[in-house]
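Of the protein chains in this complex, one is absent; all others appear in place.
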Amino acid sequence: MSFFLNQVIIGIQLGSQYVMVALGLTLIFGILDISHFAHGHLYMIGAYLLYMVMVLGGVNYWLALFICMAALALVGMLVERAVYRPLRGQPQINTFIAAIGLILMLETLVRGIQPKALSVPKPIDKTLSFGGISMEVQRLIVIIGAILLITALQLFIKRTRLGTAIEAVAQDREGASLVGISVNRISALTFAVATALAAAAAVFMAPLAFISPEMGGVLILKAFVIVVIGGLGSIKGAIAGGYILGLLEALAIAYVSSAYKDVFAFAVLIVILAVRPTGLFRGRD
Amino acid sequence: MEKKAKYAKAAALLALLGIAAALPWLLGKYQVRILTLAMAWTIATLSLNLILGYAGQASLAHGAFLGIGAYSFGIMVERVGLNFWLSLPLACLVTALLGMLVGLPSLRAKGPYFAIVTLCFNVIILKVFENWNWLSGGIQGQVVPRPAFLVQRWARYYFVLAFLVLTLVVMRLIVKSMLGVTLMSIRSNEDLAEAVGVNSFRNKLLAFVVSCFTVGLAGVLLALENGQLDFTITNYLYSFYLLIYLLIGGVATLSGPVVGTIGLYLLLDYMKNIGIKGVEEFRYFLFGLVLVLVIIFFPMGIVGGARRIWEWARGRLRRGEAQEVAG
Amino acid sequence: MRLKTAIILTVALTMAALAFAGCGEKESGKVTVRIGLTAPLSGIGAGYGQDIKAGLDMAIDEVNTKGGVTIGDTTYVFELLASDDEMVPESSLSNAQNFVLEKDIKVIWDPTANTIQSLMGINQTAGEEFLIMAYTSVPLYAQAPNKYMVTLPPPFSVYVKEWIKMAMGKGWKKMGMLQTTGAYGDLWGKTMKEAWTKAGGTVVAEAPASYYTESDFTPYLTTVLAANPDVIFCGGPSDPTALVIEQARSLGFKGGFIVIDQAKLDNIADKTGMEKLEGCIGVLPVEQGAENWPAMNDFAKKYQDEYGERVTWETAICYTGFHILVNAMKEAGSVDDVAAIRAGFAKGNAAVTSGEEFPVAFSGINNDTGALLMPGTAVMVENGKFVGMDMIEWWKQ
Partner (left out) sequence: MTALLQVQGLTRLFGGLVAVNKVDFEVPQGSILGIIGPNGAGKSTLFNLIGGALPPSEGRIVFAGKDITGWRPYRVAREGIARTFQTTALFEELPVYINLAIGRRMRTRSGFWDVLLRTPRMRREREETTAKVLEVLEFTGLGKYANEPAGSIPQEAQKRLAIAVALMGEPRLMLLDEPTGGVGMGETDEIIDLIGRVRDRGITVCVIEHKMRMMMSLADRMVVLNFGVKIAEGEPRQVCEDPAVIEAYLGECIA
């Protein structure tokens, strides 16, 4: 029983990471209709930023969290301005190609500068044990961090003027431009928020694993699937989808087959989409 | 005028075919090999063009189907010992059949939802081939024996060239027929197409199955050229690459896939073997840059862009003539 | 008229310059021999490929600065052409084709098990033969029926028996398996499982993981640890292996590890510290080899100076292997007759290197299989130290 519970908690932690990345992706998709496949690679850049700020710069972990979020938000806005804005009005699949181009550029660049894997120390290097379950403190930080960020995002969208504007555009693009909200500003802002979320995810996750140029590629695939399963543009969907995938993986490793866990997880996702062809929470078409 | 243009086009195509036929005698063995591979990939891109370019459904499972076609051929010839000429169409049929099984549930989903379902399928196939050593041949892969008449490199070149021409002819027949127009109507406005009596699901399924058959053929040809296979042939990255070739070349055209695939394939190979250190190391950076720039400045791909430039130039020319007459 | 002359002159001069530039082939009467390397130079395996390349670069540099090698009445210098294959067999095939057909290369190094097979499919083609210098420990390659292939490191089966002896000596009976997935990991897993159960042990849990795509092994570890193993069999590339060990310790695992040969214990120790490696069984770290082979010390130092990192087995073995190749060419009296070069390995003392002179001592070659004879050494971490066993001269067993 405690083994099952252990796997569930790990699944939630895996899911937390997926949710943080998928949230940004679903915001960008819902609001701007962009298949921002390079999101995972911005996450990777976030991890390297953490390395630079914390290991090379000697800054405290928690301060580094905010520095990385702010810095990566800027990078996100830059990407939006340089790559996606010129593509506005083009078919969605074109943004997908541009995103792949961006992925290739970012990954090659990082690898050219630092080909070897790096690691950052844990801010609290302890393991907690209770009732037969043992887990590192850092994993709790990931789980709690994700919950805090989800709440913050909800508050931002529901309580602030800018946030409501974002939601307005998500619901009706033309309507929003009629009310006088600048689409350019919303677009830049969405990227800033989404990328800051990715940075937070990277900062939380980096001490648990190691940092490599490839770390974004695997993650983005899962995050994108989550966004679609949840329903494109649906925040609720991204949250639910992220935790579902995390749990599926953790339980598949334990009870199905570790080598075939992706086969199992992705097959379940296909079944979900076959039953609900527009995602768990009906997203935009 | 119209007729003249038609003859000019036919002559240009014939000349192109002539050049293609002469190439093995002008180029080195390595270039012949690269061109053979590029042509096989072109067939794969053409197959994606049918389902994505014309029917408007972005399949991200073509990497998987490419591998399935290649492996079923390899297994039939090497392990089962079937005759070459029997295995070739059978491998394509197996791919098409699997395409039907995948298409039946997945084509009900639309747009990005369909793309993701197919992507999930591709991931599953990749993982199965990666982990199931009996199927993939494990570390030693799957040997693909070649028949005697394909032992020579130039023979394989002509073999693939023949299939490329055949694929182009069939695609043209489809695209220029009522069937092609029906597919385009689904791409353009599926609700309206249904409202005017088009069974969109059936037509999409047909396009998907034909597309899978064709990508299976591409897989067989790749397997023949390489002589061996391993699980990476089912990688979903190949689905992405086909998408890149298609969109950079020019979607929903017949020349786009040819230009895009051969152009980009040769570009990557050139950057790798040019022998300049920076270029080789950062070739994917440059490749990515090319993708971003082309898609920003030529949203309709190289062929679409060239067409627009040509029309613009012709328009200017005509206006110039008109002004001269007026003056 | 004058302009035309000027243009013609310029063109002629440029072409002459280009022609001379292209003539690097023969500098001061020496002929350049090109050697090919197809390896992962970018992507996940980049570090590994770069280590191989470093060994070859160092050896070639050394041979060339000494003025090259004289065979018959010609003096040869060497040039390494390295091409990235990202560990994809199709790319390595293309690289090899490019080397052979375009660059006239007769010897190609390939350090990844799954890409070697694709080279074996083409290297005996009449008129396009080339020699494969295979850096792989997969045992089936050490017995491969390929006329033109030489394998460098010892086959991994060499270690299995010793490792099991060490582990059983500790009283460990229950093994959990968490090795890398894929064909290479599967082969390892199968070999280990068979030998372990045969020796009287039991396998209590199996959760292989993809070391190339996973970044967090905890869900695998909890699954394995739930079965209370005495020892965990793990390994893939060094970085993720270090993570597996570190996370296992974080979860409170006190037992030992058996680490497959792909992972380097010294690199792992750099990440985790020796304390967490207690009870870890694996392949002797490269610098410990200096106990038997004194030349290793100088080599390691030289490498450290040049590359700023600790040397690896890949670098040391390929460095020595290149010298053996040159010996074989000398014995063969040819740099381009593939059959003769391959035969040259078995002539005289071509494949015998002394530990006084080279970082790795090879004892020759098995002329039937093409396997170079390098002893393997198993070690175990005890009380914070690598405790080595004797060198295993597996070809004598």
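Lettered A, B and C in written order, each chain numbered from 1.
The working rule: contacts are C-beta pairs under 8 Å (C-beta built on N, C-alpha and C of every residue); 3 or more make two chains touch, one makes a residue touch a chain.
Bear in mind that the values here come from a model prediction, so they are computed numbers and not experimental data.
The chain not displayed here makes contact, within the full complex, with B.
If you put the hidden chain back, the residue from B:A5, B:L26, B:A148 or B:M178 that touches it is B:M178. Mapped onto chain B, the footprint of the missing chain covers residues 170, 173-174, 177-179, 181-182, 184-185, 188-189, 191-200, 206, 210.
As a convention for this text, only the chains that are shown with their structure count from here on.
If you sketch which chains touch which, every chain touches every other chain without exception.
Set against one another, B-C and A-B show the most C-beta pairs in contact at A-B.
Residue numbers of chain B whose C-beta contacts span two or more other chains: 131, 281, 284.
Among all residues of chain A, those that touch two or more other chains are 108, 259.
Within the complex formed with chain A, the chain B residues making contact are 52, 58, 105-106, 108-113, 115-117, 119-121, 123-124, 127-128, 131, 236, 240, 243-244, 247-248, 281-285, 287-292, 295-296, 299. Chain B contributes residues 28-30, 33-34, 37, 130-131, 133, 136, 138-141, 143, 226-228, 230-233, 269, 272-273, 275, 280-281, 284 to its touches with chain C in the complex.
Across the complex, chain A meets chain B through its residues 29, 35, 83, 86-87, 90-94, 96-98, 100-105, 107-109, 112, 221, 224-225, 228-229, 232, 259-260, 262-263, 266-267, 269-270, 273-274, 277-279, 285.
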